[in-house]
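Excluded from the complex is one protein chain; the other protein chains are retained at their positions.
In this document, chain identifiers A, B and C correspond to the written order of the chains, with residue numbering beginning at 1 in each.
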Amino acid sequence: MTEILIISHSKDIAEGTRALISQMAKDTVIQASGGMDGGIGTSVDQINDMLDQVQEDTICFYDIGSSKMNLEMAVEMYDGNHTLHISEAPIVEGSFLAAVENSVGTETTQILEKLQEMKK
Amino acid sequence: MTEILIISHSKDIAEGTRALISQMAKDTVIQASGGMDGGIGTSVDQINDMLDQVQEDTICFYDIGSSKMNLEMAVEMYDGNHTLHISEAPIVEGSFLAAVENSVGTETTQILEKLQEMKK
Amino acid sequence: MNGDKLLEKMHGLKSVFDEKESELTGLDREIGDGDHGVNMKRGFSAVHEKVSGGTAPEVLKQTGMTLMSSIGGASGPLYGFSFVKMSDVAKEDIDKENLMEMLDVFADTVASKGKVEGGEKTMYDVISKSAELLKESGALKLDDLQALAQETEDMIATKGRAAYFKEQSKGTIDPGAQSAVYIIHALGEGME
Partner (left out) sequence: MNGDKLLEKMHGLKSVFDEKESELTGLDREIGDGDHGVNMKRGFSAVHEKVSGGTAPEVLKQTGMTLMSSIGGASGPLYGFSFVKMSDVAKEDIDKENLMEMLDVFADTVASKGKVEGGEKTMYDVISKSAELLKESGALKLDDLQALAQETEDMIATKGRAAYFKEQSKGTIDPGAQSAVYIIHALGEGME
């Protein structure tokens, strides 16, 4: 089953989004990470650490600009066996939709289509 | 200058979004609140408390379904002198855009137009 | 039914929801986020603690305000605002006819706030049929109300969190429809 990965500039946004989602999508694996040095920021490392744990194809969400760059870079460097999708959907609402759809068994391609209708 | 109000199901999302935004929009007034009883939820009270503090026209952001209902209700019951806009834009990315645009002096109507291009 | 009697009923709902917590949470775990039991329990515990009396309309209004503040889910504004609105039409001494009026307001408020209609698998499916039930059967019996909630079992949810479950929302009674059974039953008790 598809997994969800969340990278935010803020640890709080990452944690809060995970909590919000997991309430409704208990069987979906969600990894979330954010922040830098106790403040706002992201790093490729955090993403790499999450990618190391990935066990299935994964949809990845980011919040603003530079986390996207880090995410793209980490995905480019990834040499594992799973397909990684970077979604441009809003981090909270997009990952929520994806996780819930995923937990009710919606196909990944269909989830990705739904996410594409969102715009941030 | 227009103010920003954020209501989330998660205290962490609310706090994190505020932190992310205020870094770049230092002079924009941002109120953010979320969570219920230490967990996930929202209540009209939290929103009313924030609306009591509003000093200017305000753009309000919510995350998912029931926080919208609470927000609509609070806005309907509001009897202050300022105009309250409920935005359907994504909570993190929408409030970020609005705050930054606001802090560089973009007109509120133009900000609202930009927000309308977003979709969650 | 005067304010005192109504207050007693509202306070009594605390123990009802204490008892039904796991039932409601169980339903919400199937087609929601699994908090409806906790939400309703928290809401009516707060009512028990904070609503201390007055005329019937006053008790309704205080109950509504308290529910809005304390439930914490979608059902909070829906139930809360409905009680506030019912206080506008309630008499100091509520009779059967007045209760029908109140139930109509209850349904209208949920419809407008929830942007919901019948058949969408929500609390509205119970609330909207209860005035009719009272009119036709002369009472709000638990079994009859439960039958209304039961009708939501085969529905596919199109509002609220359950809507994410689409076809899979079939087979579970809507949690809000179930909690509405207890609230409306309490309102109607002793009015036969």
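A few comments on the model shown:
One rule holds in what follows: a contact is a pair of C-beta atoms (placed from the backbone, for glycine too) under 8 Å apart; a residue touches a chain by one contact, two chains touch by 3 or more.
It should be emphasised that the depicted structure is a prediction, and the values quoted were computed from it without experimental measurement.
For the chain that is not shown, the touched chains among those present are A, B, taking the whole complex. One of A:I4, A:A25, A:I40 or A:L84 touches the chain omitted from the figure, and that residue is A:I40. Where chain B meets the chain that is not shown, the touching residues are 23-24, 97, 100-101, 104-105.
Touching the omitted chain from chain A are residues 36-37, 39-45, 65-66, 69-70, 72-73.
Rule of thumb we're sticking to: only the chains that are shown with their structure count from here on.
Taking each chain's centre as the average of its CA atoms, chain B and chain C sit 30 Å apart.
Averaged Cα coordinates give chain A a centre that lies 37 Å from the centre of chain C. Per-chain Cα centroids separate chain A from chain B by 24 Å. Along chain B, residues 40 each make contact with two or more other chains. Shared contact sites, meaning residues of chain C that touch two or more other chains, fall at 33, 35, 161.
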